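Only one protein chain is missing; all other protein chains are in place.
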């Protein structure tokens, strides 16, 4: 029995509010249940040093958690003077995931920065961030295309992510905080809308797992991502009237 | 003529949404027009080292701006590894302003941290933060009193803040970004609901100003704060049913 | 009764020693009683990145306090690895104050850095720093003019600063440390020699204040600054034989 | 055809030199071909703050790469003043992997720190580090048991790790640098000697992959880890005469 | 011929002004010609962690250079966020030199911090700092003895330091900046008033030197330190009336 009463393969409610803020080229508030992440996409007409002059673009991400997004207040990373290893691990994952569906040559020599800031946390912040970042990226790229700066769409696929885990011996989808903090194993899958895998990470927390469990978790992730793809589609259609 | 078409003594719409997030003891989203600040109040049952064992509490604040709260993306302070002078100046001002209306002895040996994070910026983020922080503090203290941890209310007054400035030779209230970035002088007033002043800061940006202008700006601030006090009252009543 | 026995509107002795060190283009030791600040002005034939190629100059300041300038030793900021919020707030104020009297276009594409280092502290270090910085800036600009690098004087006015405060219910001028640490309200005014105000900052420390008090403090500041302008004039005349 | 001429399921030569340095409680130089990592295990009779007084121990890891372990010199992290996101990600993985086979309650209130320093890099440094760290940990725990500080062995299993990837469309085992830098997908598996999985991480670098590929990579990892377990066994036997 | 016209064994004028600032337990402005260093001695009734509870005291030093102490402005270390290697090397040397003449057991469980801040630099700042620090330490210890906190004098000897170098093939005493920046070899000697050596450091800058030169430099240092000991004696007598 899950603490929330959900079925093992049941996602929390997915809500995506496009254009949540007004300055960014793309902006979205995504919620997986009580987990709420604000993602903005900023287009910069320059690339990092290692790409200069190569005619290629870059997509990258930064991640942050507001100090009181969590049950007890966490220290502000800006005040501590450094980003934690966890933060860096997550923002590297988000960036890789979005680059996996972007043709950087088609993007041209510009950079899109995805800022993912957790307003409220209840498990699964990194997967909500990836799923929301795709929408923000989509909205920003739509602006580049509408303005004529791009003529060919550099976004090749949808990408979404969801967490799964072994909780009290059972494989369950979309862990909330009470599950996440007690799971025996904890996995994050980043999937494409053609069924391919961009990233799979499965970590034993309390008990190591077997191949069969890994596959079961992956199958749950496919169920969850199908729903996220639909929510992404609806959000983009609503935002742009496409 | 103001860019927004407002009258010189006209505030932007003030919106205060209490309980915007669920984990913090007090939480509020405050908007002055397009400026939106999320403020949470966190109660910690400990005090900073310099107060330990003195039987007194502390109220402090931290301030941050999401990277794309602004027209162009600003670098994330957590990634740069330090808070800017501007950030520190603002968070010190917020903390002082809230301490000005709190009896720290009555609060007892505990600390309340006010995290003010700017979701969207259009001028006046520090004054919106102070005005919203009072509501978050009020909600948090109400919880302490409801739980019996406090029996006497340590909050002595309402406090609110608003910016004013000399724009094209005229004193105007509640500067938005187009005004703020072109004002000849720029002032922030932190006022109490009994008419007293907690803080006055008036800075020449392009042209030094005279005593008469300072007084005119202060009078505008009184008009603005009166409206903010009403909005604070309504938000607290709505949130708590008082 | 003030601890020092001074009248409410009585400044401490003002001493300005120009050319206190030999390498800087401008250099001065300024004392307000026991508060002693060494200010140097350094001319650099380059400007910060945001001004490059705009044909305009910049005036900026840095502030520091020697570890044992105070009653008890404070940690060295260079050893701690960062400047405190207080330090940054002060150096931003000093820079703004001097820019308020400088025509940056006339200065040309060069920067003048004012280093203000407190040798001994007894209250009012920031106001002594601003008042001394004007003399150091004046001496440095005089060298630019003597050498023919400048033909029109970019310094438009004198600028001086002084602190005032409400101490035991009375408005007093030029707070020393015993007053400063016990004042109910504490204000710093930065004034021009034509009576205009460059910056007013008045902060409640123990009790909020009213409009009448604010005006009374401003009037005291005018008295103090008049004496500082005279001391600045004498110091510059003595240094340059003008 | 692999650049090294190896068969797809062929590991590089595994060499484990126990007791490579003399001060650490456990020490090993592990080589996977030209990748060489020095691992030391240090026993500290204290635990991190979050575990104090809980009667439990901790196993953690730190990772570093000598500046010229690589083809071109990388900046020294100590000189840059911070560890990269990659470094932190790797050391967190190493720590988790070793904790997955350690009963922290049996270890008692002490910490074992595994320092993994890459002397020479040719792909697979993190997997060599994990595999070597197990031997260093084993040697250190053997000392605790020999001295009577521990009576029950807290190490529950062997753990080893190996990288695999899709290289030119083919699943290959134990990527060296030329393969690693050109792989379409890159996976690291951390396996136990009972066949369970402690961690699986599979990342698309150039092309997303399907479920079948993920399984094929896992099967290769099983082949590789079997050989590593044997080398670990031999190294420990040689070192201790068990 | 030396740029200053001095004879090879001729010191610059030594001036020591005791009690230059008022808050520190010991304070001195020392000048070797145009090199001016302010040294304060602060007594702290606590010791660093490694000495706690051992009944022993500690003497340590910090060194800084005001940004415009030099011909061209140097970046402020507090603003850069770290002390340079040169700064750390110098402050370690000053601390060691003063500990060489202090009986730390007699000092008791307290620390004396010597802050050496260079107001104006013209070569030899570290040797002036050491020589001045002895006077500041002497004055602070005198206060401890006068107050009865110490009954036995923990200062065993005078210590002084001077730089020497090979300049245009000739051994010269007390290098000023024009000599220092062109010397073939550069030495600093820290000597006791009984003729013993606390520290000798001789560095080839342009040309390596032989044993005979090393001895010649040491002999010059003895000449210089004899004069510094006399100036220290006079300063202490003048300050304390001993």
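We call the chains A, B, C, D and E, going by the order they appear; numbering starts again at 1 in every chain.
We take it that contacts are C-beta pairs under 8 Å (C-beta built on N, C-alpha and C of every residue); 3 or more make two chains touch, one makes a residue touch a chain.
Here the structure is a predicted model, which is why all the values come from computation and not from measurement.
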item	value
Touching partners, among the displayed chains, of the absent chain	D, E
Sole contact to the chain not displayed, among E:16, E:66 or E:192	E:192
Residue among D:10, D:56 or D:77 touching the omitted chain	D:77
Chain E residues touching the omitted chain (full complex)	82, 84-86, 88-89, 91-92, 96, 100, 192, 195-204, 208-211, 214-215, 218
Touching residues (missing chain, whole complex) on chain D	21-24, 27, 34, 36, 38, 40, 42, 44, 62, 64, 66-73, 76-79, 81-83, 87, 113, 115, 117, 119-121
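Simple rule for what comes next: only the chains that are shown with their structure count from here on.
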item	value
Minimum number of chain-to-chain contact steps, chain A to chain C	2
Reference chain E; chain at largest CA-centroid distance	A
Of all other chains, the one whose Cα centre sits farthest from chain D	C
Copies chain A and chain B touch via same or different residues, half shared test	same
Computed distance of Cα centres, chain E from chain D, in Å	51
For chain A paired with chain D, centre-to-centre distance based on mean C-alpha positions, whole Å	29
Distance from the mean Cα position of chain D to that of chain C, given in whole angstrom	59
Multi-partner residues of chain E (each touching 2 or more other chains)	81-82
Chain-level touch network, classified as line, ring, star, complete or other	line
Touch relationships between chains, expressed as pairs	A-B, A-D, B-C, C-E
